[in-house]
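One chain of protein is taken out of this complex; the other chains stay put.
Now for subunit A:
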C-alpha cells in the first residue's frame, strides 16, 4: 500500500428532509442549533460515526479494515469461545489485569499494529493508555462541525402509540377515563423533532504528513471518499428522515504540505438560492419574499474554478 503523499481538503454537502440529522442531548434530542444564528449543526463525531459504520458494513472481515470504536453487538464475540478452546496456552496473558508496555519501542510496536489492523485508528487516530507518552495516534483526517447554509426551523411532531408500556400504565389510564373506549385507553404520546429541510456543509482536512505516520494509503483515501458519498444510504432510521450526500468536492494539493490555505479553497464553493435558475447568495436581502427552501433544487452550488492556485486540483467526487 502506498501511503498518501499529497494533502487534501474537502467540502461535504449533505441535506436532510423531514428528519433529525443530529440530536442535542442537552435539548431533549432537538436538532442541534447554533443559538445565536439558528443555523443547524451536526458534530464532527456524528459524521465520523457514520464513516465508521459504512466501512464496517462495506468491508466486514477484510484484513486491515476492522473498526475499533464499534456500535452495537459484536458477532465475532461468538468466535472467541471457539478460539479459547483451540488455544488453551494463552492463560498467562489473559490472567494479568494490567499490562503496560516496557518502553517507547514497544509502545511504537503496539501503535503500528493498531494502525495496520484498524481503519478508524489509521484514519481518525485513537488514544491508547499505554502509560507512557507515545500512547496517542493522531489520524490524518480531521473534520469540522457541519453548519446549515440557512437558519433551520426544527418542528415538533406529536405522535401516538396504540399500546401501553406496562400494566401499571394501562391501569392508570383506565382510572383516568372511565367512559372512553379501550383503544384510546392504552394510548401513549410521544414526540419527534424534525427539520423540514436543511442543507449542511462540513469541511475536512487530510494531512499527508500524518498519513505517513499511520500508514493511511491512497486506497484508504478512496474508501474514505466512498464512505462520505454513501454513508447516509446505510444509516436509515425513523429519526433521520431522508439524508443524502449531495456533493463532495476535494481539493488535491500537489505536495504533502499543500499549496494554498484551506479557507481560500473552501471559499470557492458557494451555495446560494436558486431563483428561476439564477444563483443568489443566501444573505441576499432580496430573498425575503422567497418561500423557505424545501428541496435540493431550491439551491445552487457554484464552484469557482477561476485562478486556482498553482498545484491545486479540484476533484468533484459526487
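Assume a residue touches a chain if its C-beta (ideal position, glycine included) is under 8 Å from a C-beta of that chain, and two chains touch if they have at least 3 such contacts; residues count from 1.
Operating definition for what follows: contacts and distances are computed from a predicted model.
Enquirer: Would you mind picking the UniProt name of the chain not drawn here, from "pre-crRNA processing endonuclease", "Thioredoxin reductase", "2-oxoisovalerate dehydrogenase subunit alpha" or "Putative monovalent cation/H+ antiporter subunit G"?
Expert: "pre-crRNA processing endonuclease"
Enquirer: Of A:145, A:216 or A:232, which sits in contact with the chain we cannot see?
Expert: For the chain that is not drawn, the touching residue is A:145.
Enquirer: Which of these touches the unseen chain: A:14, A:119, A:210 or A:296?
Expert: A:210
Enquirer: Which positions on subunit A touch the chain that was left off?
Expert: Within subunit A, the residues that touch the unshown chain are 9, 24-26, 32, 34-36, 41, 43-45, 49, 66-72, 74, 76-77, 79-80, 83, 87, 90, 93-94, 96-101, 106-107, 109-110, 113-114, 117-118, 126-131, 133, 135, 138, 140, 142-145, 147, 203, 205, 207, 209-210, 255, 257-264.
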